[in-house]
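Take this structure first; my questions come after.
For this view, one protein chain was removed and the others were kept in their places.
Going by the order they are written in, the chains are A, B and C; count residues from 1 in each one.
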Amino acid sequence: MTKHQRKDRHSRVGPATLLITVSVFFTASLSLAQSEPTVSDSVPVDSQAVASIAPVTSLIVEDFKYDDGEKLLLSWIPSIDDVPEVGRITGYEVYRITDGGEPEKIGDLVAGKNSYEDDGLSRESQYQYYVVALSDGGSAMSVMTAPSSPEREWINFGRTNLFLVALIIGGAIIFFIGSARRGKKLFVRKIAGLEAVDEAIGRATEMGRPILFIPGIRDMDDVQTLAALTILGRVAEQVANYDVQIRMPVSRSLVMTAARETIKAGFQTAGRPDAYNDDMVNYVTDEQFGYVAAVDGVMVREKPATVFLLGAFFAESLILAETGNSVGAIQIAGTARPAQLPFFVAACDFTLIGEELFAASAYLSGEPKALGSLKGQDVGKGIAMAAILIGVASATLAELTGWGAMTSLLEIMKGLFSSQ
Amino acid sequence: MRREIPLAITIFVGFLLIFSVFFPPVEDLGENFSLFFDIIAVFAFFLGGGNLVRIHGKKLLKRKPDWAFSIVTLVGFFLMLAAGLFKIGNPGDISSNVTAEGSLFAIMYDNIFKPLGATMYALLAFFVASASYRAFRAKNREATILLSAAFVILLGSTPLGALLTSWMPDSLSILEIPNLAVWILSSPNLAGQRAIIIGIGLGVVSMSLRLILGVERSYLGDEGA
Amino acid sequence: MLWVGATLGFLMLLRLIPKIGWISRWPLSFIVGCTAGLYLINYFSSNMMRQVQDTIMPLFGAWLADPTTGQTAFSAFPAYDVVGNVVVAVGTFAGLVYFFFSKEHKGAFGATARVGIFFLMITFGASFGYTVMSRMSLLIGRIDFLFGDWLGMIR
Partner (left out) sequence: MWNGHIWGMKVHNLGVILVLLVIGSGLLWLLARALRGKEVDRRVIFAFIFVSVAAPLLITMTFTFRATPIVEAVFDKIESLPPGSHVLISYDFDPAMAPEVQPMANVLTRHALVRNHKVIFMCLFATGQGQLNVTLRDVIAADFPDKLDGIDYVNLGYKAGNEGVLNVIVSDFKKMFPTDVNTVPFDSIELLDGIKSCKDLDLVISIGGGLPGLKEWILFVGDPGGVPTAGGVAAVVAPQLYPYYPRQLLGLLGGVKGAAEYESHFRERYPQFDDMPTPAIIMMGPQTIAHIVIMSFIVIGNILYFRERRKGRRV
């Protein structure tokens, strides 16, 4: 038996399921009872279908939880004739009546379905539904539901866990930024790729060749591009200090604009605003391989001493890294796209892996505030590690021993990290 | 004021979008953002395109090295722009689709643009070959592990891998190369991927907060002009 | 609502007038704020929460229901699955240790981080293998086009 066929062994689930089923029946019949005077007498039944198939039962309408009041959730117990393989039921049709108007077919479902989500409704209208079971011989119609409208919820309680965990980790980051600001000393370990940045810029100075900075090929709506720009800010400072050339062909106009501001700021921090000029950054083309061709051209013609490849990279990563290597440049690469990492690891001198890319600017700046955010990030990792440890242990023990306490701990851990 | 207003904007929209996830009535804000972003990006293209024309125009006029290539760039740029803008050769009127069959735009796109792109893309195979000859070396223990894993995967995805270990008894079938390749993908690879992905998740949270709180603000440029 | 985007886009163009060029930082900061805010929760829930939840699993076995009798009984996972589960749990944990910034990689902590690197390297190796496969297919496709469709040498 495979893992996926596993079932819950706890006997209390049996009665619980029963209880739920009974209560669903109960609420369903209650809601039907309430609507009795207006609806149930007038249930239209297809006369010839009576003999052939049974309709669906216990049709209930509920408000879809945690939306802006646009959805209703229909559920029912399938017709007793809806048996797999035997297949007397060919499907279901869902009808809707809006504000007492004409019925309108809104759904066409295959046999076996027992729910339907009706979206795009208005809070101001009243909706009634019925479901028609179809067979080759005829059809059978269910009772009609009482009029109901979707409700708007202001807070999405389905995401309480997400909110809580995010709050803890976000709070930790903000806390450490704050405590660093108050002057607390924070330790951050060495990150090899970043230790090399100064050296790489220094090398360009010695060789009298430019530095090439490639911020990936995506636009400003990608966090990796933002990460690359924050690193650029630190690199630009050094570039200004060492008085080397920086070349930055980009593939998005917005990135061009933002990169210019970033370099300008870096030059000003270094106290050399006059050395900045707009031509350091130029736009090439949005097209992936057109851009690659242009950057390769720059590499081959200008033979940069140092190449930074930081940001979101796709297939072009290897073309750029290999070309950079062939002109003898020192290359520092980093991306959060795992597929491209092996090539950077192989063809570049230093590689920032995933998270390190996002941490880089904080690390490079050496500013206590920024370093504090790395500390906060570690709190998040600590939580993840603890959760994995406790979760795996409790899951294993719960299965091995069947202790109720372990089972509940497992439920808590799983529940805590369910994020809808 | 030159940095305060932008910072305020960042803080405001940043937190607004974070919280919109938890409040259904404003849940759609994210969708609107993508729309705004596209519009802003279109406007920004005037800057990018203008920059392209300016740089190559300058290169051409001053006869800088390789100025001849600039002619190709500029001709390509303006020809494609005109073809799309004025719908040159389009079968229908001006309202027809840019890429309608028979239009100059479609002809250039299909016969110049697409093959050039595909060619650059296919060059990758050559770079993969030269990288494996030159760069993938067992310099240390880490690199050796990388290489071994790559080897198993490469072998496992060919019939050769199945053949090499087909002599193994059934009880050891797990060690057959294709099965080993699947195991590497679904266990250690999964573990590594997860660690990277979780790390990225946290890294993004921390960096986004730095940006929103204004700890990181170099993209806003200098204090002065 | 579109006018908001259009206005911001227009502000972007003010960059062309040096005197008031700094106003173009407004749309830029709008984009940065939005991207940061949007991705923060997105990445957090799908990358961190989801992956942690998926890693929580029993290692050795589970109680299963017999399909014929309906009785539940403990059944140990096959050794293959057990090894796989242990590797995933240990590897993910060790990988996270590697990314830890606020502790020097020394002693037991350093050893775990080293194990983490090994896992990352296996991941990269697997990626590399699959990428080679992809790139070669690409070249095959291209050459197939050149020789087949274009020169008509094949088939």
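Here, a residue touches a chain if its C-beta (ideal position, glycine included) is under 8 Å from a C-beta of that chain, and two chains touch if they have at least 3 such contacts.
It should be emphasised that the depicted structure is a prediction, and the values quoted were computed from it without experimental measurement.
> Which of the chains on display does the removed chain touch in the whole complex?
It touches the following shown chains in the full complex: A, B, C.
> Which of these touches the unseen chain: A:315, A:398 or A:413?
Missing-chain contact among the listed residues: A:315.
> Touching the left-out chain: which of A:93, A:151 or A:286?
The one listed residue touching the chain not shown is A:93.
> Residues of chain C in contact with the chain that isn't shown?
Residues 46, 51, 54, 123, 126-127, 130-144, 147-148, 153-154 of chain C touch the chain absent from view.
> Using the touch rule from the top, list residues of chain A that touch the missing partner.
Interface residues of chain A facing the absent chain: 4, 91, 93-94, 105-112, 117-120, 314-315, 326, 338-339, 420.
> Considering the entire assembly, which residues of chain B contact the chain that has been omitted?
Listed in rising order, the touching residues are 31, 34-35, 99, 114, 117-118, 121-122, 125-126, 128-130, 132-139, 147, 150-151, 154-155, 157-160, 162-163, 166, 178, 182, 185-186, 189-190, 193-194, 197.
In this text, only the chains that are shown with their structure count from here on.
> Could you put a whole-Å number on the gap between the CA centroids of chain A and chain C?
Between these chains, centre-to-centre, one finds 11 Å.
> If you average the CA atoms of chain B and of chain C, how far apart do the two points sit, in angstrom?
Between these chains, centre-to-centre, one finds 14 Å.
> When you check chain C against every other chain, which residues touch at least two of them?
As it turns out, chain C has residues touching two or more other chains at 12, 15, 25, 28, 31-32, 34, 36, 39-41, 43-44, 46, 48, 52, 55, 89, 92, 96, 99, 120, 123-125, 127-128, 131.
> Provide the list of chain B residues touching at least two other chains, using ranges where the numbers run on.
Residues 21, 37, 40, 44, 46-47, 121, 124, 128, 136, 146, 150, 193, 196-200, 202, 204-205, 207-209, 211, 219-221 of chain B each touch two or more of the other chains.
> Would you tell me which residues of chain A are touching chain B in their complex?
So the residues of chain A touching chain B come out as 66-69, 152-156, 159, 162-163, 166, 169-170, 173-174, 177, 219-221, 223, 226-227, 229-230, 232-234, 236, 252-254, 256-258, 260-262, 264-268, 273, 279, 282-285, 287-290, 292-293, 301, 315, 318-319, 322, 325, 336, 338, 342-343, 345-347, 353-359, 361-362, 367, 369-370, 373-374, 376-377, 380-381, 384.
> Which residues of chain B touch chain C once you look at their complex with the stated criterion?
Interface residues on the chain B side: 2-3, 5-7, 9-18, 21, 30, 32-33, 35-40, 42-44, 46-47, 50, 118-119, 121-122, 124-126, 128, 132, 136, 141-143, 145-154, 156-157, 174, 181, 183-202, 204-205, 207-209, 211-212, 219-221, 225.
> Touching chain B in the complex: which residues of chain C?
Spelled out, the residues of chain C in touch with chain B are 1-2, 4-6, 8-10, 12-13, 15-16, 18, 21-22, 25-34, 36-41, 43-44, 46-48, 51-52, 54-55, 80, 83-84, 87-92, 94-96, 98-99, 116-133, 135-136, 138-139, 141-142.
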